[in-house]
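What follows is a single structure, written as structure tokens, with notes after it.
Every protein chain but one is kept in place in this view of the complex.
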Amino acid sequence: MIGKNTLRNAAYVGVVAILLAFMDVYSSFGEKDVIADFFTLSQLLFYATLFTGGVVAARSVTGRGLGVSVLNGMVGGALVAAILALVVAFVDAVPFEGIRFVFANFSPLEGSALMQGQADALPAMILLVVIGAVVGGIAGFIAQLPLRIQNTLFGTVAAVVIIGVLQGQINRIVTLGDALAISLTFFVAYMAVKALGFKSNLELLLTGAGVGVASAILFGVAASMTGMERDTLLRGSQQLEPILLMLPVVGDLLSLLVFGGVFVLFGLYGAVATTLGRQMHDAGWYFMAVTLALGVLASARALDVPLALVIFVIFGLTFAIVPTLSVRATAIYESLPRPARTVNRRVFFVVVLVILLVVPPFMGASLANTLNLVMIYIIMGVGMNVMIGYAGLLDLGYVASFAIGAYTAGILTAPSILTCPGVVDQADAFNLLRGYEDTVLGLQQVCPGLMTFWQAWPIAIFVSGLTGMMLGVPVMRLRGDYLAIVTLGFGEILQRILISSTFKPLFGGPQGVGRIPVPTLGDIELARSTEVYYLFLLVVALGAVVVLRLASSRLGRAWRALRDDEDVAEAMGINTTVAKLLAFGVSSAFSGMGGALFGASLQGIFPNSFTLLVSINVLSLVILGGMGGIPGVFIGAFVLVGMPEILRELRDYRLLAFGVLLVVTMLMRPDGLLPPQPPKLSEQSTAHKQAAAGD
Amino acid sequence: MVQTTSRSSFLRLGKDPIQTFLYLAGGALLLYVLVVALGNVAAGRYGLRDFLQGIVLGLAQGSIYALIALGYTLVYGVLRMINFAHSEVFMAGAYIGFFAINAFSQTPESGGPSFLEQNTVLALLLTIIVGMTASSIIAVLLERIAYRPLRRAPRLVSLITAIGVSITLQQLFLRLFGGGTRSYPVVNLCFEPLQVPDQVDRVCGTAMNLLQGRYRLPIGEQEIIVRPLYFIVFAIALVLMTTMWFIVQRTKVGKAMRAVAEDKNTASLMGINVDRIIVVTFLLGATLAGAAAVMFAVYNPQVTPFMGFFPGVKAFTAAVLGGIGNIPGAMAGGLLLGIIESAAPGMLGIPSQLEDVVAFSVLVLIMIFRPSGIFGEALTKSRA
Amino acid sequence: MSNQPEILLNCAGVIKRFGGLTAVNAVDLKVGRGEIVSLIGPNGAGKTTFFNCITGFYTPEEGDVVFNGKSLKGARADIIARAGIARTYQNIRLFSKLTALENILVGMHQHLKANMWGAILGLPSTRREEQRALDDAMELLDYCGLTGKGDTLASNLPYGYQRRLEVARALAIRPQLLLLDEPTAGMNPQETDDMMHFIRKLRGDLNLTIFLIEHDMKLVMGVSDRVNVMNFGRKIAEGTPAEVQANPDVIEAYLGSSMTDKSGGKQKVEGV
Partner (left out) sequence: MLRTISRKALVILALVALVVLPTMAQEDLIVVEAGDDVVIGLAAVLSGEGLAPIGEDIVRGAELALVVRPTVTVGEVEFNVVFDVQDDLCSAEGGQAVGNYFAAQPAVIGVVGPTCSSACNAASTIFDQAGMASISASCTSPVLAQDFETFSRTVPSDAAQGADAAIFIFDYLGLSRIATIHDGSAYGEGLVNVLTEAFTALGGEVVAADAVTVGDTDFRSTLDGIAAGAPELIFFGGFPAEAARLAEQRADAGLGEVIFMGADGIKTTEFISLAGEVAEGVYISSPAAASTDAAAEFLAAYVEEFGIEPTGPYNTNTADAVNMFLDAIEAVGVINDDGNLEISRAALLEYLLAYGSEEPVDGITGVLSCNGDGECLAPLISFAIVEGGEFVTLEDVNVMDMEEETEEETEE
């Protein structure tokens, strides 16, 4: 009955649980509510551990029926719980100071999820084992469910948990009224098209627009009648209104148009989504589900049990029906002629673009800042992908070109040795001491930078690309491990040089380069995170386009060829030296582009921002997302940079998670979460097009 | 019609302009370094005393590099992979060793001297053994969990795994034991047979304090400062390395290791348990790293979860310097690097802030100009 | 020796040593334009090493390789490819993570002019060139019997197709001289037969010069204009198939190996 490996596998989970217990994860998140008055993050992690034990145990005996699975799950969960109970007994028996001396992060057991509210160790231990058996049994049961149900269940629980954990940061993004209005519009448009059985573009677009206009009127009237403008009128249009009024157009009319436009947009998306490829189709549904969930969250102060249930239902339904809908939508999409598909895709991209453009006022500065950080890493990731994903070269000194870009742009735009030698490096400390306050105060006026950001940016990109190539020259013959460690050396050397007193006049030593002016557009300063956002967005979009184009070009093929087999690539007439140098150059240029933006958005550069960790972060996100693909970089950056930034409580564990993720990804899924799909080139050939047109 | 046949022998000029450029640049750099160094010596800014002091200081540090380097070299020789996590294996030895020596240094409840004070040599030996054991366990575990499943995977995959393992171990120790710096207790060891009457030690009087004593040694009109500890570290390292060399060269296991290094498939056909030999390889390297770690922590009594990084990279440099896969090379490379590091900044007149730059530059230059190291890379003699 | 064709490839006294071992020892060999020439010999005789010396993978210590009147000695592999020499490999070496079409497009690398900026900016000339290349690649795909396999990853293709793809990729270089290293290794008799016809067809259609290493004697005798024999790094015989078969040195070299088994694929002649 009990599988051969059940106990062993559960014991592995138990060992991990011991480590987690002594890292204090079962206590230290005791105040972080996932669901108010019901479930803390510590409890979540505790139950997740037991559940994992149950699943691992139940999976050790696949194909032997429900009863065996549940039984093994119970045994596994109970074993993990028993191991944790031993931890409780140990902590209870040993003086606390002794434990604390060794495990410096450990806190007293009171309030820990391990005590389950008990005051004494023994009852808590018994309770633990019982809970372990129950949770393990549930795990064993779930493990026997059909895979699709399992996925839906896990997805839904994960969605609720993520919203619960992030609630502090995301609870003001969209009001319930707005969320309802948007998602209903989408939903109605989608259903209308399905019900009426439309297929042609014109019909789709008309339906979408019609539903949009109708719901705009409906919600507009409803809002004004119930007097709930603040809640139900789209906040975005409210925020846009004062600006649009300044335009030399009739203000009221325009703001009405914008208000209606949002509805029309989502109506269009809903209509078009019925005939779109899988990812584009699903994105719409998930976006609506998330919007709705955020709206629900915004309707109360904190996520409590009823709200959590509502959100659970929203996601549960979405995850349950979307795959089915998706299959049909994709089937219709595939059957369409090429031009029609293109139109649908364009509509989708316009919707996405509009959402991206209007989203900052909703997010607020903090989320925008997080998003900016994510985008910096996307830019770097896109660049590193050229190296590791396409050319197969591992560069652990990737941060060097990031720093070079940042410093080049910084030195060119800020008051520096270039414009007033002898003033800047002394202004900070010495002149202040002697009372020369004016030098410091008016430094930017007295001694402006050499050029504006827009002039310095291309130079920074060029310089970092060029230095990247130059650093590539000596390591041209090195591969794999050796290349990694030599580039690591480059990164460290550069950081030492930036910090060192020897080069202080130029690089500012440990004080870095300060007073970097923000980029300006005409009179507008791109100073706030919600404004710099647009700059980042532009760069990310351009970067993605450039890399995608390069990847499918002659050069991109050459890179991938030399990744797969350098000798053969050379025998095919590829000048591998040139190709590699270009890989170094292109990836460094990307990194430098991000670096220049990084410095400008911080308005100052400090050498301790450019450590090996940056390279490791970029590497991790590229690996996790999937080497050689652009979407993978986006996913990787969101998961590895965005999440920890929002989940500040868990930030201490970020690097640990990176390390584990790197190993697990390599062991289980070396291609990453979103591996690149081989291109369907034959469809683009003239012969194929002619054949398709002939149909 | 037939062109000359000897055209490409010298630096393969013409065929590879990059190589030519590199050699010219490297030559220029070497020349510059020589000129600066000679200039400093000629101007009296750097003399024999400074050089000798540099050697003495580099000795202990270099021995430790050499011990760690052996771990890199052994694994590379057998598996052709750089075990990036070796620096963390080193760190683990120092950490667990800290808990041991800290336990030994507790004053018993009955009062009186602690075990460490009473049986200093035994306590230190035990600490070293604890450190060696801890390192070995970690290394064997990570071979089993992370490296073995990937033995046939592409190099990039195992390389990234190794980096991941390194981060994981570092962060695991950080989260388990906290980020605070911990300090090995100060240990004095008086050696009565050696009397230094003119330089009295605070603890040992005229007897030589082997671990904490500092003694002035006249060099001409100047003097250098020497700690017996430097030589003890060097001696222990030498014994350990010789043992290792003996194991690899003379024992059955060593022969099997060399066979596996040569050709895994053939070795397994010969009845060698390749998996077991690879475990042994990791184990041997880790044992040395554990010993090095405890000595390092007695010498620089401070442990943190991040302490492995610098010694790790430098030991790797040492391994490459001596020719990776080459055991005597690793020893020589370690000592050489230790000495270069402590002597070069003074000799070249650069601030010691850039000391690490010197080490990293050595790494980069060796990689570029002589990737097979000074003594050539080989665990076994013949390799195509 | 009448009616001597123009000499395309002339190897004179090529020597390649590894440590104490002389893998290729003073080999002289000529290939005339339009000929199909074979190189045979027991395993370890230095045939592939000799190929590697021609294609620039190794630089021979002594001797010279002259192609089309120009010395190739010491030139990089990509320069040699540009000069018009393409090759396949004994153990298939495709770009495994690239699709079949991409593999062929890589072969066309040198004939495409687009640079990085053209690709980044999406210049019309670059697009047109890519389109043309793609159409050419499709044609090559069909020519080599790989119709419909264009979007399959090379590593996912069946073995026989992989062999053909290697040839297709080599043809994409538009070579004057095609070097085939055991093109039928691992093939069954039927496939081998197909390959023989294919090789003949190649010469007929494309006016190619073909120089091949092969163990399958049926194929060698069936397609070759001339046969060269190597053993222990030295060339021991040269002539028409019939001449070589009668050569006592050749029989000596193959002694102990089953010379009789002419259709049985790869010979198991262990190096001494």
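By letter and in written order, the chains are A, B and C; residue numbering begins at 1 in each of them.
Here, contacts are C-beta pairs under 8 Å (C-beta built on N, C-alpha and C of every residue); 3 or more make two chains touch, one makes a residue touch a chain.
Small disclaimer: the values here were computed from a predicted structure and weren't measured.
S.K.: What shown chains come into contact with the chain that's not displayed?
M.R.: A, B
S.K.: Please identify which residue in B:186, B:200, B:239 or B:270 touches the non-displayed chain.
M.R.: B:186
S.K.: Give the residue, chosen from A:470, A:521 or A:578, that touches the chain omitted from the document.
M.R.: Hidden-chain contact among the options goes to A:521.
S.K.: For review purposes, identify every residue of chain A that touches the missing chain, sorted by number.
M.R.: 239-240, 242-244, 246-247, 342-343, 346, 349-350, 353-354, 357-358, 360-361, 364-370, 373, 427-430, 432-433, 437, 440-441, 496, 499-501, 509-512, 514-515, 521, 524, 526-531, 534, 601-609, 645, 648, 651-652
S.K.: Going by the touch rule given at the top, which residues of chain B touch the chain that is not shown?
M.R.: 50, 53-54, 57, 61, 179-181, 183, 186, 214, 216, 223, 225, 227, 300-302, 304, 306-307, 309-310, 341-343, 345-346, 351-353, 355-356
We adopt the following convention: only the chains that are shown with their structure count from here on.
S.K.: Report the most central chain, judged by the distance from each chain's C-alpha mean to the global C-alpha mean.
M.R.: A
S.K.: Using CA atom averages as chain centres, what separation in Å is found between chain A and chain B?
M.R.: 39
S.K.: Could you check chain A for residues that touch two or more other chains and list them?
M.R.: none
S.K.: Which residues, counting only chain C, touch chain A once they are in their complex?
M.R.: Touching chain A from chain C are residues 55-57, 76-78, 80-82, 86-87, 89, 93-99, 101-102, 105-107, 109-110, 112, 114-116, 118-120, 122, 126, 130-131, 134-135, 137-138, 150-153, 169, 173.
S.K.: Sort out for me which residues of chain A touch chain B in the complex.
M.R.: Touching chain B from chain A are residues 19, 22-23, 102-105, 388, 392, 394, 396, 473-482, 484-486, 488-490, 492-493, 496-497, 499-502, 577, 616, 619, 623, 652-653, 655-656, 658-663, 665-667, 670.
S.K.: Contact residues on chain B for chain A in the complex?
M.R.: By the definition above, chain B touches chain A via 18, 21-22, 81-82, 99, 146, 149-150, 153, 155-161, 163-172, 174-180, 313, 316, 350-351, 353-354, 356-357, 360-361, 363-364, 367-368, 371.
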